[in-house]
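All protein chains but one are shown in place.
Moving on to chain A:
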Amino acid sequence: MTKTYRAPTLWDRIRADYFSSRLNTALTLTFGAFVIWVLWNLANWGLIHAVWSAENRDLCGHGGEGACWAVIDARWRLIMFGLYPFEEQWRSAIACCALVLVGILSCVPWFWNARRISILWVAGFATFYVLMRGGVFGLTPVFEQNWGGLSLTLFIFAAVSLLGMPLAIVFALLRRSELPWIARTMGVIIDTIRSLPLLSIMFTFAIVLPFVLPGWMIGDKLYRVIVGYALFFACYQAEIIRGGMQALPAGQEEAAKALGMSYVHRIAYIVLPQAFRNALPPTINQFVITFKETSLVVIIGFFEILASGHAAFGTSEWNFAHVEVYAFVALIYFVFVFALSRYGAYLERRTAIAAR
């Protein structure tokens, strides 16, 4: 009598995953009931009893049962574009699409070398800036004070990344410099900035810096905040890059030295490419956090997507609809951040397989 092997059927797999023991069955049933209850309530609120069109605003009861998506229908332009002039909002939309395209393209491995990725980002950023700011090619100029909504969020994120990344590389190199005083000073600066909340740094750059800077250096408040944020980003990213460098075997740099390569060549061709590959997952994670924390500029008084969301239910007409607007804004953030973090997880799996 030999037992023949039988491939597990779907039912076998379900039983192993959900009903393997009495305890497991009980857990599955309890949690399953909870999931169904949550889904049922959400569907009831968000789909079945919801009001979708702005014309039916009166159907949105005060404290009614369904969601009032009418507010999004009526105010989505305000949420997405802020105070950008109405006739020019197509520019803001195209500019956002350009930046998103740059983001997607930089996930393609073909772009992963220093020259291609910098060209891609600088070109994308320039397109964005020209479209948003105008003043050339017959586009009417729109000043930074009128930028708002999603495009301001993306602008801050892109500017911080573009400014912060080179700065981070410089910081990391100074931090591991062989000259003790340079390494130590840089270490103190990085650790100090890292232990401060981002909000206090933004606040300092926005409000305090005009006191201590000579007049010609002050610049616009938006750019001061971006510089402060980039500095903060650079300090975190520098530690990530340094971690990537530390994971390199010492032999790599020594071999390069033995071949007579100069410092610049050693760093540019041997150390940094490998360090970046090691540090890719935490770097993506840092970008995720940076994108989420652009929302803090609301507190300093900028009109990015969270603030324009506030404005959307700020009128007496829509003042009951805050949950719907928050849900909408949260969804926009979620789409960006979730995509980025999934991509990070994919890369992590990929590098883990490559390292085997």
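Just so we're on the same page, contacts are C-beta pairs under 8 Å (C-beta built on N, C-alpha and C of every residue); 3 or more make two chains touch, one makes a residue touch a chain; residues count from 1.
Basically, contacts and distances are computed from a predicted model.
The UniProt record for the undisplayed chain lists the protein name "Glutamate/aspartate transport system permease protein GltK", from the options "Protein translocase subunit SecD", "Glutamate/aspartate transport system permease protein GltK", "tRNA 2-thiouridine synthesizing protein E" or "Glutathione import ATP-binding protein GsiA".
Of the listed positions A:Q89, A:N146 or A:T204, the one in contact with the omitted chain in the full complex is A:T204. From the options A:T127, A:T185, A:Q252 or A:Q274, the residue with contact to the chain not on display is A:T185.
The chain not shown here is touched by just one of A:D17, A:D220 or A:E254, and that residue is A:D17. Where chain A meets the chain that is not shown, the touching residues are 17-18, 20, 24, 27-28, 31-32, 34-35, 174, 179-182, 185, 189, 192, 195-200, 203-204, 207-208, 211-214, 288, 292-293, 295-296, 298-299, 306, 310, 322-323, 326, 329-330, 333-334, 337-338, 341.
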